[in-house]
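Here the complex is missing one protein chain, while the rest keep their positions.
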Amino acid sequence: MKKKKLISLFMAAGMALSLAACGSSSSSEAAASAPASEASAAVSAAGSEAASGDFAGTITLGVIGPMTGTLAVYGTHISNGVELAVEQINADGGVSIGGEAYALATETKDDQGDSTECLNAMNALISDGIGLVVGSATSGCTSAITSVANSEGVVLITPSGTADALTTEMDYVFRTCFKDSFQGQLAAKYAADNGYTKVGIVYCSADTYSAGLRDAFSASCAELGVNVVAEESVATMTDVDYTNQFNKMVSAGAELVFIPFYYDVTGPYLVPQARQAGFSGVLLGCDGVDNTETTIPDGADLSVYNDFYFINHYAEDLAATDVSSCFVSSFKDKYGESPNNFDALGYDAVLVYKKAMEAAGSYAAADVQAALADTSVVYEIASGKFSFDETGTPIKSGVLMGYSYNEGDAAVTKSSIQTLEVE
Amino acid sequence: MRQDKTAKRYLINGIALALLMAVSVCISLTGGNTIKLKVVPAVWQCCYLIIMAASLNLVLGFLGQLSLGHCGFMAVGAYTAALISLAFQRAGIYEAKSGAAFILVVIASFIAAGLLAAILGLIVGIPALRLKGDYLAIITLGFGMIIVNLINNIPFCGQQGLSQGAASSALYANGLGFSNDEKMKYMWLGILAVILCMTVMFMFVRSKYGRIIRAIRDNEIAASASGINVSFYKVMTFAFSAFFAGVAGALYSCCNSALATTSFAFTNGSILNSVFIVVMVVIGGMGSLTGSVVAAIGMFLLNYTIKNGAWVNALPGFLQGIFTYPMLVYSVALIIVIMFRPRGIMGTSEFALYDIPKWPARIKKHFAKEAAKSEKREEAAVNE
Partner (left out) sequence: MITFIQFLITGLRLGSVYALIALGYTMVYGIIKLINFAHGDFIMVGGYTLYFTIPVMMRLGLPGWTAVILAVIVCACVGMLVELLAYRPVRKKGTNLTALITAIAMSFVLENLAQAIPAIGPDPRVPYTLFSKTVTIGGVSISTATFITIIVSALVMIGLYLFTQKTRIGRAMRCVSEDKQAAVLMGINVNRTIIITFAIGAGLAAVAALMYIAQYPKLYTTMGATLGIYAFVAAVLGGIGSLPGAMLGGMVIGIIQSATNTYISSSMSDTFVYLILIIVLMIKPAGILGKNVGEKV
């Protein structure tokens, strides 16, 4: 009797241990790959005085994001981008403040995609004496910590919190992505410029990103005289069937449908189902759609991905700066996959911090905040070039990109089409 | 003699609570930076977790019905309190977040949150509690989802309302959402709410109603045969428990400057969800309010220190690997606890501070008894 109990306990423990083995093996893998890429970074930086080892000190950046749980994919990618940037900066001689070089380090906290956990993580970082924080991934979590950042005087750069009201004038919150209303404007302008008069919207009412973009898009459409003929929603971002929504788009006669979703919805579900429902017009998404090429199922009819466009932060082929192309190649070296938006925006956040610290000549939060609040500075980052507006949101241009099916090599390719700007 | 002892117990517990209040007031007056950033937010979170766990224990432990939608009531409470506080601010009852008027509004919003949740509990309970066991679990789960789905679809409090943007900063600036400084200043309010709620729940459990619902738990048919109106007491307990879940929700909206319905879903990333409230109750002991209090604090501290504590880094590498997935740790822990103590660590017994010195002796006795039992069993096996 007792023995059996013990056996079952051991088996449970064994299960846990086997998991631990997985966990540790992955971390050792990461550790093994790190020196290699460091070496390559050092090689790429040959010529500059890359003398790591004699730093005057270490500046720790706080990183908050969902590292486990349902939103883990966003957090882990942001963290990948941040780690890459930190590694490169350190290999390049660190951050030079007042003539002395400082190394960067990170302290990463998991918020599991929940606002309470996010607040705890932020408070813990502040009490550890950290004044510069990158985070969090979603608008919902970020809005839970903006108030703390302002009241405690800690700089917060959110890589991917797009909700309009996150950043306000003269405060400690900045971001490296564009805000919802800007993307909505770009999308509406694209529709107006290309002569679409009847557009539809399919969005998720329970998601801040999706609903925020929908609000911005329909407001801009009203201004530009584009007629929104149908508007349909889904209850959660984990919904799998979009056929009914597109049936309605077809019967309302929409020529273009705005789809503010993420790539994990558009690739496997939304686009094929929209075409199956008989919708043949243009599908227009936003930055979340980038990387759809990784979620296109093999064996499906790939021609459905024609006429599928999205607005993005940057394009590899339109990469305006050396930083972008360097980022893309070194990311591929380090992680063995193409970077997505979260990777790029996390990377950008660190570059922005570096420039601001060097401009301020200090790494104290208040000084860095003052440097960031200077709207004349132009930052050269992975996703292009930008300067902050008075609220702390980048003024950048967007890129319209599109997917097309190439019958020759039976593959879907992504290419940039044009640069989008709002007057 | 016995009465004397009981009186002593109450006296000691009362003194402990008074001390707790005094300490919280002292801290709020004198606390430094670390206390403000680490201790005070933790205390606030413990406050609502304790009330949540204890209120679910009324249904799960004392009434013996599994409710998987308890966080739905909490969501109702949180949104009600937040909206009421904002409405009062707009009506000009209070200007800044201080003074007697503000405290009165906070208290009023707590009570309103509880009442609305209780009414909802009544509405949910009347149809749901006609069913039993597994069916009740799934129905309450369904109601939890409906509540969240409805809140999402109400324009002024949905996902676009209090979770982000202008409305959320309004909550922070003018409504219930406390900043770190205010959390410290009003910590006594949270602790007072916990003490009051726990006292009322204790009184309920010790009253004749408490005995009745325990009778229903132990044998429903026998209870109804002895003339107990089973459905009435079930629904009453359900609504009563929903009231406290609503109050916990109001406390939650004090802690957070942004409300999002995803926080109240059936499962989500953090420990605040219907499932992990169940975990707290089960680990603490189904039918032990003090067990729930200890389990809520324990689970919170475990969760908090896994993410923010230094001790995880001191562990060997493979253990750290496990602790990067905290949910896994909790669920394995839950299975192990259930395997060995199906009614939770505390079982149905309560404890008073007065008895703590006697614990070592009791534990010894308990194990001696167990050993004797198993020996007997083995003997019996041999004899067979």
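Here the chain labels run A and B in written order, and each chain numbers its own residues starting at 1.
Basically, a residue touches a chain if its C-beta (ideal position, glycine included) is under 8 Å from a C-beta of that chain, and two chains touch if they have at least 3 such contacts.
Computed from a predicted model, the values in this text were never measured in an experiment.
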Chain not shown: contacting residue from B:21, B:93, B:192 or B:334: B:334
Which residue of A:63, A:78 or A:296 touches the chain not shown here: A:296
Of A:193, A:241 or A:374, the one touching the omitted chain in the full complex: A:241
Positions on chain B contacted by the hidden chain, ascending: 60, 64, 66, 127-128, 130-131, 133-135, 137-139, 141-143, 145-146, 149-150, 152-153, 221, 266-267, 275, 278-279, 282, 286, 321, 324-325, 327-328, 330-332, 334-335, 338-339, 342-343
Footprint left on chain A by the chain that the document does not show: 4-5, 8, 11-12, 15, 19, 22-23, 25-26, 29, 68-70, 72-73, 76, 204-206, 232-236, 238, 240-241, 243-245, 247-248, 251, 264, 267-269, 276-278, 294-301
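One rule holds in what follows: only the chains that are shown with their structure count from here on.
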Distance between chain centroids, defined by C-alpha means - chain A, chain B (Å): 36
Sites on chain B touched by chain A in the complex: 33-34, 37-38, 41-42, 45, 149, 152-153, 158-160, 163-166, 168-169, 172, 177, 179-181, 252, 255-258, 260-263, 268-270, 272, 304, 307-308, 317-322, 324-328, 332, 335-336, 339-340, 374, 377
Chain A to chain B touching residues, read off their complex: 1-2, 5, 8-9, 12, 15-17, 19-24, 27, 66-71, 109-117, 119-121, 123-124, 126-127, 139-140, 143-144, 146-148, 151-152, 163-166, 168, 205-208, 211-212, 215, 235
